[in-house]
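All protein chains but one are shown at their positions in the complex.
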Amino acid sequence: MTVTRRGFIGGAVGAAITASTADAGTVKEFEGYPGRYGLLHDTTLCVGCRSCEVACKQVNGLPPVEQPIDDPSVFDTVRRTTETSLTVVNRYVDHEDGEPDVYRKLQCMHCNEPCCATVCPCHAFEKTPEGPVLYHPELCMGCRYCVMACPYYALAYEYEDPLTPKVMRCTMCYDRIKEGLHPGCADACPMGAITFGERDELIRIAHERIRKHPDRYIDHIFGEHEFGGTSWMVLAGTPFKDLDLDEGITTEPLPAIATSYLGVVPLVITLYPGLLLGMYAFSKRHEAVARSEREEAVAAAVAATEEDAQAKLAAAAERAKKDKERAVDAAVKKALAEAQEGGDS
Amino acid sequence: MSHRTVLNSLLGLLVIAASAVPAIASRPVPVRLVDPAVVEIDWPAAAGEPQRPVVEFNHGLHAETLKNDGCATCHRIDDDGFHPSFKAAAGIDRREPLMDAYHDGCTSCHLRRAGEGLKSGPVTCGECHVKHDPGVSLRVAPVVDLSLHARHVKAFPDDCGRCHHVLDKATDTLVYRKNTEEACRGCHKAVAVEDSPSLRDAVHRECVGCHLERAERAEDTGPFRCVGCHDEAELAAVKRLDEIPRLDRGQSDRAWVKGLVAGVSMVPFDHKLHEGASSTCSSCHHDRMRSCADCHTLQPGSDGGDVNLQQAHHEHGSMLSCVGCHQVAAGRDDCAGCHRDTTVAVGGVDSCAVCHRGPKRQLGDVPPVPEEEPAPVALDELPAASDDLPEEVTIDLLSDTYEASKMPHMKIIRRLDGGIRNSVLASRFHGSLDAMCSGCHHHSPVGQRPSGCVSCHGNDNAPTDDRPSLKVAYHRQCVACHQRLGLKTGCTDCHPAKEGTS
Amino acid sequence: MTDVTLDAGPSTGKTGWLTPFNLISGVILIGGAAILGVRFTHGLAATTNLSNTYPWGLWIGFDVMSGVALAAGGFVTSSAVYLFGMKEYKPIVRPALLTGFLGYFLVVLGLLADLGRPWRLPYPFIRSAGPTSPLFEVALCVALYLTVLFIESTPPVFEWLGLKWWRRLVGSMTIALTILGLILSTMHQSTLGAMFMVAPTRLHPLWYTSHIPVHFFVSAVAAGLAMVIVEGMISHRAFHHQVEISRERFEAINFGLAKAAAVTLAMYLAIKTVGIALEDEWHLLATGWGAWFLVEMVGFVLLPCLLFTVAYRERRLVLARVAAVITVIGIMLNRFNVSFIAYNWNRPTNEIYVPSWMEIWVTVAFITFAVVAFKWIANHMPIMYEHPDWKGVH
Partner (left out) sequence: MHTLFDFLTHTKGIGYVVAGLLLVSYIPFWRFLTERERGK
């Protein structure tokens, strides 16, 4: 699918300074691994017999189904996948007037571009060439970001287990596929509501079914493009919204959306030092200038005080000299006068 | 504005916002359903732009409260009969006089009754001109089907002129002409035309007027309140005759559907049989009581709009075409198993000869071809059970979690065959037995002993041509058919579970 | 200035350990430890209300998301003083840095409590890295920034221990450390927001925009400033006798911070409004969620912004402190909204996540641990005052 890296305008405030408009818009076409497998889920054929749930539990060695499959009360509540049941069948439309009810099977959709793999900090998920998205518990640190990110609420976590909790999800029976078999649920389904095959083949078949029965199907294969396309695809006669399948906000793959901001990170790492040192230098110079101005002002002030000190000193010396002269004259005159009196007597 | 007021206003806003928090999930607004007896008082376009919202007038309520005053309080009833529109406003289409007519008519009556302490209605403008959000009316259009028509004929033997009339242009009067009766819809359209009132006015004048007259004379009559004809439940409660005498309008029992192309074999159409099979004449004569070829020609742009003659006869989706109607008929009750879904085509290429079995069509003035007696339906008898036609088939090829399934083969065949025999349409089209067998043994050559499912369906889904695996083939064929027929579809209904499996 | 003896005795005069503060914090800490014990023996299910639909609860929503934002005071003040040369804020750098360091320590504690296998925390760096994940970037930056903060808060320790050579070494690295601290903070504060960009259908459109990282960063700066004011208020009252700067100087600092907080909150309000405009979500403001969004924006961003403005103009310290407290609560509300209130907004309401009392107790225990640590350090090391030998040294 064509991917235009979502143009992320103005990452962090720092990056805003670097005016990074859309980060490198890479337009790359990723078709995914050729010949990968998928499954087509035709909800107009599903009769809600839940044989797929039973088969899935047997294949994966999980505890058996809580409610037996002939107990219809299980459909009164809408269930979700849990750590012990990797797939559940829900009734979404309950017709009274004899029309068959509408059921849908929930499980991990094995996206072409898995967001669970994208958000895992330990790279514990891997999109295999055969199609399934595999989980490696030996790498997982249990942050549960994948459980938070999945738009299909498909992942579950072993909260009870204190020491070795794992993320539990459908693996599309990877081992069976490697042996050339079909996933447990596909084999178990009596109505052929789950067809296993190459994904491209299934898309062709789905379009063919829609063409052949225009009144039975909505002309849309859910999963062909939603969030970049999924391995599990759904055909339905009722609007997908009623089947809790929000038709997906965008066909842009979630990895592109999730990592669109991360393009800014290397920018921040590389541009900040220069900028901040510049800022630091600026503030240092600003300080230096301020300090030097202060010193000049001080020096000027000091110089000014010295001058008027000198001037005062000079004036004082001047006055002192004149007083001295006057005193000398007075003394001389007094001496002369005494000399005349001496002469007369 | 001192900062004191700024702070107070902000705190006030905060409190308001917080108070709205519990309404976090906004619920969708339910659609307003309007009672069938509520009528919108129409405002003719000539009277100009309405300044206030249209008034929803509850006619049922008024009819109930004024039932002893009689309908004459609002409707003019004179020797030409019952006039459906409000008598004070009839024929007025200028703004002021129309407003006065309604205001004097309604508010004066309400004021008077209020004065006398009787139950009364609104008086001020705002109470009547209320701005409603759009509602969906529960009103249902009544259909005079053959049963109801027959009851009227029984009530007024050979007095067809009472309802059916033709406008004699010369004398500009309504006269009755035998064998020209039609549905009112033929001439009276939704909007009144210069010489024919609107369908609504015409029908209310004729039917409600007559019912009212007979009610006044305390004779047994039909409904004259809105709900009588327009409410779904009331309509369902209308008495139906169990066998309906044939309606004679001078139509022939059989006719040739000749078409317009030379060389195509004509279709012997059993008109009499089809009258019995459809609810009204309008099922096929949906516009005028004329043959299809009069409007639907082969040239585009004919009266038949963009539907040419071929489509008029063969259009799958339409209830008015032959093949369309047959398809719907085949989709019901016993036939639904095969025919509801389009896995088994109706009106497929191989069934053309069933209808087109008359002589070739010749254009130009050619002596009319005599009507033929329809060939009797040659449906051969159901053979008894034999090894070719086993009474019961045990399907055990795949049983592992469930026991083998014992499929009651003949029981199914007898039921389907019974359904076919008592339907003329089915027995005419099915002809031989093999047509029924190819319902399940599809894609297998008709006539021989059909091969088992396993010969084509392998043990896993072959995605190349979307061919299901054997297990899926069994279930899809049986469970889907049972679903459509409303039969049991539980797992253990067909095959008991083996001990020890969940 | 009061001449302060080096080894200042315990602050509250009463000798012995049985002060009411110690008692309460003791009980909380022991309770917290017990609950963590149960958490690591019986798993997360026994101690939290986390579910498959709400994998992240209070420990992520508060300790990680809000904790990081509130600890932003460290890098804000240190970069202001050392990089942008606002020397008048020097006295509050140390307490802010200490709050920052303890805040990040609290973040790591919260993370360790919440992780399924906390002993594998270093896996992303040593075992197998998932560079496409925003959480990888956050983990990398938080780890590095924790070390940077640790080094930056060693000077008071070296002064206390009298290790002059070490003290001078760290002193020389201050500028480089501050720059590195600012880089790391900018990244993980904003990437914490980017973590939510992966779930466009699960986070309510009013809170989900492609600008979440910028919103998180700017609100973190605002929260940091507010936290410094709040921390200043508490520590000045608690360590009154150690404070050596005059009352006017301390108030001037607070008003400076209030001014910066007012500007940051105004900017934050602006970009949030722009966010709504760009996604054309005005009609959503009329819904119930819109009202809750307005409570957050008007009550906890616009209101404190105006309070700060008025407090700065009228020089009224109490008003500034009230605004700071509201901002701190506001940042928590925003982080809670994004983490688990407006998250899964379209799921049926019976699956709503409410933190269990044990989660709340452990969170309170972490905070108490941070407060106790702050108190001990401030009592023994020159945090609130400058060490006589190192007066005026960088």
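The letters A, B and C name the chains in turn, as written, and every chain counts its residues from 1.
The criterion applied here is as follows: a contact is a pair of C-beta atoms (placed from the backbone, for glycine too) under 8 Å apart; a residue touches a chain by one contact, two chains touch by 3 or more.
On a predicted model such as this, the values are computed, not experimentally measured, just so you know.
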item: Neighbouring shown chains of the undisplayed chain, as defined at the top; value: A, C
item: Candidates A:His123, A:Arg169 or A:His225 - the one touching the absent chain; value: A:His123
item: Chain C residues that touch the omitted chain in the full complex; value: 129-132, 140, 176, 183
item: Residues in chain A touching the chain absent from view; value: 3, 28, 30-34, 112-114, 117-118, 123, 127, 129, 228, 253, 255-256, 259, 262, 265-266, 269-270, 273-274, 277
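The definition used in the following text is that only the chains that are shown with their structure count from here on.
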item: Most central chain, Cα average position; value: A
item: For chain A paired with chain C, centre-to-centre distance based on mean C-alpha positions, whole Å; value: 20
item: Partner chain A, residues of chain C touching it in the complex; value: 39-46, 48, 50-53, 55-56, 79, 82-85, 114-118, 120-121, 123-124, 127-130, 132-137, 139, 175, 179, 182-183, 186-187, 189-191, 193-195, 197-202, 210-211, 213-214, 217-218, 221, 343, 348
item: Touching residues (chain side chain A, partner chain B) in the complex; value: 45, 47, 49, 54, 64-65, 68-70, 98, 100, 182, 186-187, 189-192, 195-198, 201-202, 205, 208-209, 212-213, 215-216
item: In the complex with chain A, residue positions of chain B that touch it; value: 341-342, 460-461, 463-464, 466, 468-469, 471-472, 474-476, 479-480, 483, 486, 489-492, 502
